[in-house]
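For this view, one protein chain was removed and the others were kept in their places.
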Amino acid sequence: MSFDRLAPDVIARFAKLPSSCVSDACDKLAIPGQVDGLKPMLQGARICGQAVTLRYLPMGPAGGTVGDFLHLAEAGDVIVIDNRGRIDCTVWGNILTEAAKAKGIAGTVIEGVNRDVGESREYGYPIWSRANHSRTGKDRVALDATNVPVVLGHVRVDPGDVICADDSCVVCVPLSRAMDVLGIAESIDAKEELILRDIRAGVDLAEARKRHGYYALQTPGKA
Amino acid sequence: MSFDRLAPDVIARFAKLPSSCVSDACDKLAIPGQVDGLKPMLQGARICGQAVTLRYLPMGPAGGTVGDFLHLAEAGDVIVIDNRGRIDCTVWGNILTEAAKAKGIAGTVIEGVNRDVGESREYGYPIWSRANHSRTGKDRVALDATNVPVVLGHVRVDPGDVICADDSCVVCVPLSRAMDVLGIAESIDAKEELILRDIRAGVDLAEARKRHGYYALQTPGKA
Partner (left out) sequence: MSFDRLAPDVIARFAKLPSSCVSDACDKLAIPGQVDGLKPMLQGARICGQAVTLRYLPMGPAGGTVGDFLHLAEAGDVIVIDNRGRIDCTVWGNILTEAAKAKGIAGTVIEGVNRDVGESREYGYPIWSRANHSRTGKDRVALDATNVPVVLGHVRVDPGDVICADDSCVVCVPLSRAMDVLGIAESIDAKEELILRDIRAGVDLAEARKRHGYYALQTPGKA
């Protein structure tokens, strides 16, 4: 139920990176971390934190509830909920938003849908999900397990994995590869910044890209 | 062509409720009111009003037009247009937005698509629809009937039904059940507010939920 904690400065370094650089670093290391199609509710948010995972099942004859799970998470963590992409009932709403934000949770990523969207947005709490609805998951889904491997899109997420999310994408970095990905992502970000400086200084885009090896930044086996 | 009017204060009470509470009250009464997948054009809007309904058909050899129908609606009503989820041509645009707003219409809900999105947004007129397009429905669809039963998602909407919509969802409450749903929704909203107060006072979420019967708020047969 627990996982190794990354040092706060590692998370802080990740949090400065756009998801595109983390994605490119995953590509370079052949890590399939990019999640297809989850959408941000809170425009402009960028979060990074370790995953606390939840797995839901459709409610069966034995019953069950959507559960209480926030005690599993620490400040800075990201709640990751796998409801199998189900879009007809929600697994997150206003009460969880307030309780999670009070606890300092970084944000929530849902393979499924959420409600109380306006309230969560006003509250400034970032959520990525498949879509929105108002129909509750209570009496429809049951919490099956916590801090087990789950799936976002086609991406496996293990407890403690690093979740980076912004307006473009949610990217999941396996915990065991976090430092490798971080180093490469920072290097790519630095090179992209050099290209941008060249462009701002009037250098031709093709020339600027060539100088800094743009076309192979994310290629496996290239420096 | 007409329907019973609810008292203005009933509508005002509904309008204070998030769609999630109305949805939970529908669940408690086994009313399938929640509409799947319509999206708000105007972020942050919350409306409530009685439905004036329109049904469209694809244009046939006999012709027809998209019709004039705003005279059917009164201030505070919600225009509900059933174009069968058709996303290749629109049934609402800028002129209807201005005319509807001038008349005090609360908003428009479309099982289909709309155009002049930016203009409607600037104008502050709330619309929920499947998507956006610019291709007109004129010469493509014909108004088939007004104030007849229509369908949003999988939800039947009869003339006069109460439509509640916000950033999360559109929910339709049958007119005959409006007072029952309203009472329960207000009760749920009040209990959720108590849970939020507890959380803000530092009470553990699980404890706060337990105190106020959170997991059965929407369950049929539970108090």
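Order of writing sets the chain letters: A and B. Residues in each chain are counted from 1.
Quick note on the criterion: a contact is a pair of C-beta atoms (placed from the backbone, for glycine too) under 8 Å apart; a residue touches a chain by one contact, two chains touch by 3 or more.
Because the structure is predicted, anything quoted here is derived from the model rather than measured.
Engineer: Kindly state which of the options B:88, B:193 or B:207 is in contact with the chain not pictured.
Structural biologist: Here the residue in touch with the unshown chain is B:88.
Engineer: Which residue among B:16, B:135 or B:156 touches the omitted chain?
Structural biologist: Of the listed residues, the one touching the omitted chain is B:135.
Engineer: Tell me which of B:116, B:167 or B:198 is the one touching the absent chain.
Structural biologist: The one listed residue touching the chain not shown is B:116.
Engineer: Among A:68, A:82, A:139 or A:166, which residue is in touch with the absent chain?
Structural biologist: Per the contact definition at the top, the residue touching the missing chain is A:166.
Engineer: So which bits of chain B touch the chain we can't see?
Structural biologist: 65-66, 68, 70-71, 87-88, 90, 93-96, 98-99, 102, 114-119, 121-122, 131-136, 138-139
Engineer: For chain A, which residues lie in contact with the unshown chain of the complex?
Structural biologist: Touching the missing chain: residues 18-20, 22-24, 27, 34, 36-37, 39, 43-44, 46, 166-169, 171, 192, 195-196, 199-200, 204-206, 209, 214-215, 217-219.
Following the convention adopted for this analysis, only the chains that are shown with their structure count from here on.
Engineer: Could you work out how far the Cα centre of chain A sits from that of chain B, in whole Å?
Structural biologist: Going by mean C-alpha positions, chain A sits 32 Å from chain B.
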